[in-house]
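Of the protein chains in this complex, all but one are displayed in their positions.
As written, the chains take the letters A and B, and residue 1 is the first residue of each chain.
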Amino acid sequence: MAVFADLEPAADAIEHLRSIGVHDDCMNVISGIPVTEAMLGRPSQWTNVPRIALGGAALGFLGGFFLAYVTPYLYPYPIQVGTQAFVPGPPTVVVLFELTMLGMLLATFLGVFLDSLFPNYRPMKYVPEVSDGKIAILIECSVMDEKKLTDALNKLGAESVQQAEAQHL
Amino acid sequence: MATLADLKISEVKLSEEQTGKWGMVIDQDICTGCQACVAACAMENNISFVGEEDSGYGRSMHWIRIERFWEGEYPEVKMTPNQPILCQQCGSAPCEPVCPVFATVHSQAEQLNLQVYNRCVGTRYCANNCPYQVRSFNWRDYERPEPLPNQLNPDVTVRRRGVMEKCTFCIQRIQKAQDQAKGEGREVVDGEFTTACAQACPASAITFGRVDDPESLVSRLTEQNYGVKHLEELGTLPRVTYFKGG
Partner (left out) sequence: MSEKKNHAEHAHGEEHLREKHLMLDPLPRGQMNEMVMESMQTTSWKFWVVFAILSVIVAYGLFYSWGVMIAEGLGVAGVNRPAYWGIFLVNTVFWIGISHAGTFISAILRVFKAEFRRPFTRAAELMTTFGLVQAGFSIFMHMGRVWLSYWLMPYPNQRMLWPNLHSPLTWDLLAITTYLLSSTMYLFLPLIPDVAMARDRSTGWRKTFYKILALGFRGTEGEWTHLRNAMGIFAWAIIPVMFSVHTIVSWDFAAATRPGWNSTIFGPYFVVGALHSGMGAVVMVLAIVRGTMKNMKYFIRPEHFDAISKLMLIISMAWAYFFFNDYMVQWYGGDKWTKQLMHFQEAGPMGWMWFAMLIFNIAIPWAVLWNARWRATPWIVFIVGLLINVGMWFERYIIIPVSLSINRMPFTWRLYEPGIEIPLGIGTLAFFILLYMAASRLIPLVPVWEVQEGQMAHELKKYGRETVVSVSELE
């Protein structure tokens, strides 16, 4: 794991790593603020959150549909209130909208948990300096020449290069 | 008469041309304002005694009230006709759609507005939405010191605090008469029973009966065409016709 203090050296380091044959999949960037992948020359991350959100919206819509169109018929006889239609128009719109939004937002929230595998209390590879604004590059595959790599990274401006240890956060 | 089981969803009648089943005619010109109807209603329907302080603050629980108005300043005061106001059992009741728990619903069999005491959670939206302001809320558990509980009508529930109530057109009397008639294998005859308020009125200002039966006294009175329905411009389809100034 290499810790960098700034964006530029980190980007340079990633380029260097790529040039010596470390595949993009083996690298992981851990940072205290979201540095977009483009800034570091990394491929875009895939996220399932939008699809989960859409799925949640569909579920919410179904829930609203159930409330609006099915529940009035569940009681043994039709309950009449005023002279409004049995399944009223505008209130149905309200119910469908609210439950669709609820479904979508709940699913988005849970999607973050699912995609990031939260909550995760097992020991993970991390350095606390990351939350102080440092950028850490975690190299997960085995590299041929560790010494050479360490030297190169140090020359590029790494604050520290060390073996990443999985520890309790 | 259709039982509940016979009603299918397609039979939910929502047309505004319905005249209803049970109705009333109240002759304001004959009403003396004696409040006998108020007392009789309270006795018949187990209405709590609220007391002077709460009543003065607008918490009276009378299901029927005599409204009196006057014109002019003392001593040239002109009394206008007394106005007994009770639940109009609206055909298109504004109180019904707004209850979140279905505690006030429309009876399709009796064409009345029902108040389901054990379902009411006390949001009071129905009372806010009633244009006639005829709904009463149980603000407290009012006491009935001995021997008053002996006077309670066993046909009617006693309500506790937190529940809304209102005039039911003495539905317990309606049910009793219909049960009796059914047991005897006949229809209910007009005038066989009546509501407590109509029964008590010494001036016979209140007439109750079937408005869908053209032969009933109520219908014949309504046909005379000088009755008014209060606030009917709101589209509530009230079942009570008032004779005023005629």
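The rule is simple: a contact is a pair of C-beta atoms (placed from the backbone, for glycine too) under 8 Å apart; a residue touches a chain by one contact, two chains touch by 3 or more.
Keep in mind that what you see is a predicted model, and the values were worked out from it rather than measured.
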(message) I'd like the shown chains that the missing chain touches, ordered by label.
(response) A, B
(message) One chain isn't shown here. Among A:A13, A:I30 or A:A152, which residue touches it?
(response) A:I30
(request) Determine and list the subunit B residues touching the chain excluded from the picture. (result) 54, 57-60, 65, 67-69, 83, 85, 94, 97-102, 119-125, 127-129, 131-133, 135-141, 161-164, 231, 234
(message) Please output the residues of subunit A touching the missing chain, sorted low to high.
(response) 28-34, 36-37, 42, 45, 47, 49-50, 53, 67-68, 71-72, 74-76, 79, 81-82, 84, 88, 91-92, 94-95, 97-99, 101-102, 104-106, 108-109, 111-113, 115-116, 118-122, 124, 126, 128, 130-133, 138, 169
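Note that in this section only the chains that are shown with their structure count from here on.
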(request) Spell out the part of subunit B that touches subunit A in their complex, as residue ranges. (result) 4-5, 7, 9, 12, 14, 16, 91-94, 96-97, 99, 102, 104-106, 108
(request) Name, in rising order, each residue of subunit A that touches subunit B in their complex. (result) 73, 76-86, 88
